[in-house]
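One chain of protein is taken out of this complex; the other chains stay put.
As written, the chain order gives the labels A, B and C, with residue 1 at the start of each chain.
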Amino acid sequence: MTVMNMIEALNDAHDVMMGRDDNIVVMGEDVGYFGGVFRVTAGLQAKYGRTRVFDAPIAEGGIVAAGIGMALYGLKPVAEIQFADYIFPGFDQIFSEAGRIRYRTAGEWSVPMVIRSPYGGGIFGGQTHSQSPEAFFAHMPGIKTVIPSNPYDAKGLLIAAIEDPDPVVFFEPKRIYNGPFDGFYERPVTPWAKHPQADVPEGHYVVPLGKAAIVREGEAVTILAYGTMVHVALATAEAEGVDAEVIDLRTIVPLDIVAIEESVKKTGRCIVLHEATRTAGFGGELAALVQERCFYHLEAPVQRVTGYDTPYPHSMEWTYFPGPARLARALKAVLED
Amino acid sequence: MTVMNMIEALNDAHDVMMGRDDNIVVMGEDVGYFGGVFRVTAGLQAKYGRTRVFDAPIAEGGIVAAGIGMALYGLKPVAEIQFADYIFPGFDQIFSEAGRIRYRTAGEWSVPMVIRSPYGGGIFGGQTHSQSPEAFFAHMPGIKTVIPSNPYDAKGLLIAAIEDPDPVVFFEPKRIYNGPFDGFYERPVTPWAKHPQADVPEGHYVVPLGKAAIVREGEAVTILAYGTMVHVALATAEAEGVDAEVIDLRTIVPLDIVAIEESVKKTGRCIVLHEATRTAGFGGELAALVQERCFYHLEAPVQRVTGYDTPYPHSMEWTYFPGPARLARALKAVLED
Amino acid sequence: MADSIERRNRPALSLHVPEPDARPGDEVDFSAIVIPEAGSVGRPDVAVAAAETHPLCFTLVRVLDEDGKAIGPWDPKLDPDTLRRILRDMLMVRVFDERMFRAQRQGKTSFYMKALGEEAVAVAAAHALDRDDICFPTYRQQGLLIARDYPLVEMMCQIYSNKGDKLKGRQLPIMYSDRERGFFSISGNLATQYPQAVGWAMASAIKGDSRIAATWIGDGATAEGDFHNAVTFAGVYRAPVILNVVNNQWAISSFSGIAGAELTTFAARAVGYGIAGLRVDGNDALAVYAATRWAADRARSNLGPTLIELFTYRAEGHSTSDDPTAYRPQGAGAKWPLGDPIERLKRHLIQLGEWDEERHGQLQEKLSAEVRSAQKEAEKQGTLGSGHFEDIDSMFADVFEEVPWHLAEQREAAHEEAKARRK
Partner (left out) sequence: MADSIERRNRPALSLHVPEPDARPGDEVDFSAIVIPEAGSVGRPDVAVAAAETHPLCFTLVRVLDEDGKAIGPWDPKLDPDTLRRILRDMLMVRVFDERMFRAQRQGKTSFYMKALGEEAVAVAAAHALDRDDICFPTYRQQGLLIARDYPLVEMMCQIYSNKGDKLKGRQLPIMYSDRERGFFSISGNLATQYPQAVGWAMASAIKGDSRIAATWIGDGATAEGDFHNAVTFAGVYRAPVILNVVNNQWAISSFSGIAGAELTTFAARAVGYGIAGLRVDGNDALAVYAATRWAADRARSNLGPTLIELFTYRAEGHSTSDDPTAYRPQGAGAKWPLGDPIERLKRHLIQLGEWDEERHGQLQEKLSAEVRSAQKEAEKQGTLGSGHFEDIDSMFADVFEEVPWHLAEQREAAHEEAKARRK
């Protein structure tokens, strides 16, 4: 066990897997000599060489497409998109190609590839360094989407993603790279060091895709969250003294529907929490599933607590961010109902 | 009044508006001399000249971006994307640019532009001529999304879209270009001629964006649909002898929430019907909204009837397509519940 | 700031919209096309600096002259058996296309695309490549499969989306895939294969392999961002890939001017990316073979990518959904000055004394018979019109390697829906 922040844990996952499998190559903007703008790939080029870890041209479409070609050859590319806000030039290659090649070739070819990208707000990054586009990817057949919330999961999930036979989009909440963030932005920042999930085993281990984690048990209401929002949910439940069960989904496709159903059938109330914009966000899917499958157990409508349907405004970050104040109001509503 | 099919009605909408406003320009692949692969722009180049109606290179990203530039200048570009399946190279320009320019410039600039695209299945077009990607666009702040279901609406909505000050994505269900299709594929195809909504007024009229139409009144259950699925809903209600209220949403953003709420509060039951893949589809948003706003009126969970979460398989079109059989089963379920 | 006054003396701007020389009703006129003499273009050593090839981006590499003689430095000097095999494969493509086109018209499938007049592009390239080099083609390189002996019945079953379709009815007709023959699955989305091929080639280089990749794209599709991504990555990493641009001068209804061919060539794109480039008579099988072989040797020697423009002409409609007389003069294809690739190679073989009209007639007969019997065979397994591929479990397979719960539930529902229907 070593204490790691999320960046170190992700870096370690690369290192562990590259040491085990020569077919893993890492590419992306600034990931080579420099080690990535968030340092996730630091040291990998020096250790594994320039033909396994290299800078890519600033062309996200090209990065994804080249990765697909490498995967078709038999390599396991792990591509970094510098910010999730910049993944869209690669959208067509992910949606129309990576997600469909196994199907359209009846299994003759497949695309085992990981597309990593720092994601989410909370760092005053403005409109184009703050977005949470997971819903787009959740709507793509053939694509798995993963969003870790702590160093232990980050390493275990990234290893699982690298070992997965299908294309995986792996979003890393950049606000919690260096420490858990619970949305109480006026409080001093806390490092991972003090956090139990920062104890990261050395070497290889897996956190399976498609398994959620119940990070807080409770009877009064179920809060479904992922990424940074898991910490917001935990802190708000404490602050409000609500007996909430908090589920960290970890993977949104495939979803751990069993964990969700069991919890909501127990609590009878549910809140879906995400940072992404509301309309047609993944919260809609979750709310729809919960009412489809737990309708007769629900004592109140499923509430969505989300970002607003506007671009992410630079200076008004804390008014925009779905933090404890927003969640607290929803908790009150769903419990009073 | 003239009887028109949907192609003629859309062509007429272009003609009426181009005659009134010199600033309207039409561009897209094959839209010029040839008049479009579905003939929607037929005759326009001959009438309005080559600098107002012209072929574009096969670069959907370039088409959208050039359109944005034209709109910034003060023109009103109406761009055709040949198939909705091919809109993705333009995704970034729609999402990151068209949808945000008014906001990021605090209104200094705006992008009045229409992006039209034939959409949906039912024509044996295989994986890449059949998709319904509306949910992606519904998730984009600053973008309006319209899907007509008949010639009268098609003309009135396209005129409204062209007159709208903001970017509008306009999806045209290609299966109903030449006649309404109710999903009973073994029955002879019917032309628009016999359909009341094929009586299209000459000249200028508007069907406002954001207003749904109640196309069938009923007490037992509300069916929310748009595009081709409106006809499937109507035919299935008849075939099953269900007293269903069928709402044609027409615009999915902005949504006519009042019409939806009123209806569901009356019927107490709701089915959401779309052709698109299920997970994180727009049906999730609709189900979430309905249970949020009508929870205490609901007597059964909101059911989603959709395409499956697979690519659109060429030969198994009728097994894939969410037709009367699938809707009938959902009706039974929601009414028995 | 520059004085704004003088601007007023400028002419008003106007938009240039490219138009082809002839539209329906006009006389076809190819006189503007410059055709250098066969054999007149030099052949640089495969090891030259990329820049030294750039003059070849503005001419045409040609080997076969009007009388069917092979001349000049690009003559690949192929033995008669290889020449006959190339002729046979091109002819097979034509016979097969003709037959399948008719099958579509008979309602046996939904869609078909011919390669009429462009058969040399794929067939000659296939013979110049090594058998285990990989191809990332478009829908118009069926010649690669023919040349690599893909069974006609397999092709037809895919076209029919029938029970024998290896792709389980999932793909539009002609969107073949055959890993065994290094033929990557065709995508309906134009240009996507181009940067994928570069990625495959990069992987081959990363692993110290010696196989190279070849990819094809149409003139129209070069406008896609994926074209730029492909050539950028190929140039930066000097990937062992052959980037073919099949310039048949038409997209669907729009001509190559709309893709940027009015004032330059597609081969000239090579200059701006610092890679080798060649412009080739695409209807001259020997020129196509020689250029492909030059590029393959260069790539295999770790000297990087070559962009090859294959100058040809789409002699018929874009697809079964298209009627070219709506936007270009009737019979334009027949007047194409670079002629018919099959006729030209045939003339060459005859001129060598290695072929004659009689044998040609017999070959044609034989190939037609092969195609007819393959068709009978294929149709035993059904057609899209009657007896297409239908299997609910298969519809949900291969989205992921394993079927997750949500697809399993949907599969279950689909089965129940089918039961309900049968009642």
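Here is the rule we go by: a residue touches a chain if its C-beta (ideal position, glycine included) is under 8 Å from a C-beta of that chain, and two chains touch if they have at least 3 such contacts.
Computed from a prediction, not measured in an experiment: that's the story for all the values here.
*Asks:* The complex has one chain that is not drawn here; which of the drawn chains does it touch?
*Replies:* Those shown chains that the absent chain touches are A, B, C.
*Asks:* Please identify which residue in C:Ser210, C:Ser319, C:Gln351 or C:Gln381 touches the non-displayed chain.
*Replies:* Here the residue in touch with the unshown chain is C:Ser210.
*Asks:* Kindly state which of the options B:Ala9, B:Val40, B:Leu75 or B:Val242 is in contact with the chain not pictured.
*Replies:* From the options B:Ala9, B:Val40, B:Leu75 or B:Val242, the contact with the absent chain belongs to B:Leu75.
*Asks:* List the residues of subunit C that touch the chain left out of this view.
*Replies:* Residues of subunit C in contact with the hidden chain: 1-2, 4, 7-8, 10-18, 49-51, 126-132, 147-148, 202, 204-206, 208-210, 212, 223-229, 232, 235-240, 257-260, 262-264, 266, 268-275, 293, 296, 300-302, 304.
*Asks:* On subunit B, what residues meet the omitted chain?
*Replies:* Spelled out for subunit B, the touching residues are 25, 51-52, 56-57, 59, 61-62, 65-75, 77, 89, 92-93, 96-97, 101-110, 141-142, 144, 165-166, 210, 253-255, 257.
*Asks:* Go through subunit A and note every residue touching the omitted chain.
*Replies:* Residue positions of subunit A that touch the missing chain: 29-30, 32-34, 37, 50-51, 54-62, 85-86, 88-89, 124-129, 278-279, 308-311, 313-316, 319-320, 325-326, 328-329.
By our rule, only the chains that are shown with their structure count from here on.
*Asks:* Counting only Cα atoms for the centres, state how far subunit A is from subunit C in Å.
*Replies:* Centres of subunit A and subunit C (C-alpha means) sit 41 Å apart.
*Asks:* Express in whole angstrom the distance between the two chain centres, defined as the mean CA positions of subunit B and subunit C.
*Replies:* Taking the mean C-alpha position of each chain, the two centres sit 35 Å apart.
*Asks:* Could you check subunit C for residues that touch two or more other chains and list them?
*Replies:* Subunit C, residues with two or more chain partners: 168, 170-171, 175, 187, 189, 225-226, 399, 406.
*Asks:* At least two other chains touched by the same residue of subunit A: list those residues.
*Replies:* If we look for residues of subunit A contacting two or more partner chains, we find 61, 89, 92, 96, 103-104, 141-142, 253.
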